[in-house]
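What you see is the complex with one protein chain gone and the rest in place.
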Amino acid sequence: MRTGISELAIRLRNREISAVELTKAYIDAIEKLNPTLNAYVHLTFDTALKAAEKADQMLKEDDAPLLCGIPMALKDNICTDGLTTTCCSKILKGFKPYHDATVWEKLKAHGAVLLGKTNMDEFAMGSTSETSCYGAPLNPRNTNYVTGGSSGGSAAAVCANLAVYSLGSDTGGSIRQPASFCGVVGLKPTYGAVSRYGLIAYGSSLDQIGPLTNSVKDAAIVFDAIKGGDKRDQTSVDYDYGSSLAECLDRDVKGMRIGVAEEFFNGINPEIKSKIEEAIKLFEINGAVIENIRLPALKLALPVYYIIACAEASSNLGRYDGIRYGYRTSFYTSIEDMIVKTRSEGFGDEVKRRIMLGTYVLSSGYYDAYYKKACLIREEINREFDAVFEKCDVLVAPTAPNTAFPLNYKGASPVEMYLSDICTVPVNIAGVPAISVPCGEDARGLPIGMQIIGRRFDEATVLQVAHFYEQIAGKVIGAYEGGAGI
Amino acid sequence: MTISKTEIEKLAKLAKLSFSEEELERFTAEFDEIIAFADTINQSIEGGTEQIRNVGARMVSFDDLRTDEVVPSLPNEKILSNVEGYNGFFSVERSKK
Partner (left out) sequence: MNYEIVCGIETHIELATKTKIFCGCTTEFGGEPNTHCCPVCTGQPGSLPILNQKVVEYAIKAGLALNCKINTKSHMDRKNYVYPDLPKAYQISQYDEPLCEKGYIELDSGKRIGITRIHIEEDAGKLIHENGYTYIDYNRSGVPLIEIVSEPDISSAEEAKEYAEKLQLIMRYIGISDCKMQEGSMRCDVNLSLRKPGDPRFGVRTEIKNINSLSFIQKAVMAEAERQADILDAGGTIVQQTMRYDEGTNSTTPMRDKENSDDYRYFPDPDILRFSIDDEKVEEIRTSLPELPFDKLKRYVNVLGLPEATAKQISRYRKVAEFFEGALAEGASVKNTANLIVGTIFSNMDTEEEKELFAVRISAAQFAALVKLADEKKINIGFAQSTLQKMLESGKPVEEFIKPEDLVGISNEELESLCKEAVDANPKAVADVRSGKDKAINMLFGYIMKKTGGKADIRKAEVLLRKLIGQ
């Protein structure tokens, strides 16, 4: 197992290694591997070294935060003041925000060292990170396969040890699914637990920022640092988690009620299904009570998700008009023409498809049948989740119905690709927290992820169950050899 | 439910997008599949007629709203830092050949 954040923090404090040395080791690894893996799309080595120097100063104090001096990465849709942020879209070419996302502001205060911005599906729309205008990142475990998406670069960077941890965003599975494909841990917090300020919006009522890490404990440490209410994001909640979640991970599952809903297992690859069932057995052996429950409305979660996410996206992405930032077309006959050409040249196909769907479901005559109906079903799904969590402490499910797709896989239509989000989207619709942890490999050696889903703002239990599994299951996937070697 | 090319064109106009003839053909076909997928929500649960509201049932009270206190604005150079401005304005040439 790779060195975790707390061990690194001790080594930094013991002067076994300085933050600058640590950062340089990661820079070297990125320079060596990134040309192949394409995990990072913007590198910020100069600012990283300056931040590392500052961190070394901070580390002289006794009360330096745990994340001080730890090199990390941010998904390219999280705004960084003065540093290029493009959502991997041509339309935001060269965009340098003049505001920091709240999560980045918080991590900076902790002495974090930003190595760069990671690759992603354009505007976080996709399940493979192949819609990036910079080309797809490759799965470090097997470069013939995709990383998953949309936070593919963030997952690849952590997997290949090109960052100790990274932040991603999850609208319909965009943290958990690439975490599963790359064999790392990915936490999607409760909607509202982490401020969205500075996260470039895709589906505002679903988007949530969270960590991708090598262990559950690291995920807890990073979540501890980024969570909390924000007066700049009205949908954020200043929930009282009591204490540091990273310090309360040790809890066994004896007597815990773990729910299993068959709806999550329909159409799942049998290899994945059997690995999840093994994990469930393991929980049962250790004293957990397995509850078989039903979530009938789940079959509607996918269309509901695509309708709501695309409706919000069609509105959120209206602002990319070439006037205030980003790409502007070269030749045009009027301002209207400039806007249309800029958008048509600046957005990729998948983004256009979703803008069109979103425009359609909101347009007059279709609003009631699609958008409004989807919102009503969303409430129904919420009620079902609420009822389930009366009986269960957590739910266990696969993270994805399949392992990583081969690169450039042309066999699936857009809708078939949408269907692969079946296990993750219900969690975003309900706004509940969920984590993906590695739970095995398929026959090709590609990692499989297990999802643990909890009650709103009960990240504590989700992390505890995941941590328990991680400890008890031991080595479930092969280690990645390479990267920074730390 | 199928969608005509004219309808796609109307939507594109609303979304400020344009498609070439070939793109339009492809898009129309894809869109049929996407709409059929979205339509599955109408084949099941009959929704009520209540008005839909914001995310979840969460509400805030009047007292939770922002108080009316001025926060300094950003300097003009920052506001215009991502474009070529003109005398402090954002500027767009009305046509370019």
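Per-chain residue numbering starts at 1, and chain names A and B are given in the order in which the chains are listed.
Keep in mind that, in the parts below, contacts are C-beta pairs under 8 Å (C-beta built on N, C-alpha and C of every residue); 3 or more make two chains touch, one makes a residue touch a chain.
Note that the structure is predicted; figures quoted are calculated from it, not measured.
**Q** List the displayed chains that the omitted chain touches in the full complex.
**A** A, B
**Q** Can you tell me which of A:231, A:254 or A:281 touches the chain that was removed from the display?
**A** Per the contact definition at the top, the residue touching the missing chain is A:231.
**Q** Touching the absent chain in the whole complex: find that residue among A:176, A:196 or A:373.
**A** Within the whole complex, the residue contacting the unshown chain is A:196.
**Q** Could you tell me which of A:8, A:216, A:245 or A:339 touches the chain that is not displayed?
**A** A:339
**Q** Applying the definition given at the start, please give the residues of chain B touching the unseen chain.
**A** Looking at chain B, the ones touching the missing chain are residues 10, 13-14, 16, 51-55, 58-71, 73-76, 79-80, 85-95.
**Q** Which parts of chain A face the unshown chain closely enough to count as touching?
**A** Spelled out for chain A, the touching residues are 78-79, 85, 87, 92, 95, 97-99, 101, 196-201, 204-205, 231-235, 311-312, 314-315, 318-319, 321, 323-325, 335, 339, 359, 362-364, 367, 371.
Note that only the chains that are shown with their structure count from here on.
**Q** Which positions of chain B touch chain A when the two form their complex?
**A** Residue list for chain B touching chain A: 3, 8, 11-12, 14-19, 27, 30-31, 33-35, 37-42, 44-45, 47-48, 50, 52, 54-56, 58, 60, 66, 74, 78-79, 81-83, 90, 92, 94-97.
**Q** Of all residues in chain A, which touch chain B in the complex?
**A** That would be residues 94-96, 98, 191, 205, 231, 234-235, 297, 299-300, 302-304, 306-307, 314, 318, 321-326, 330-335, 337-341, 343-344, 347, 352-353, 355-357, 359-361, 363, 369-370, 372-377, 380, 382, 413-415, 418, 431 of chain A.
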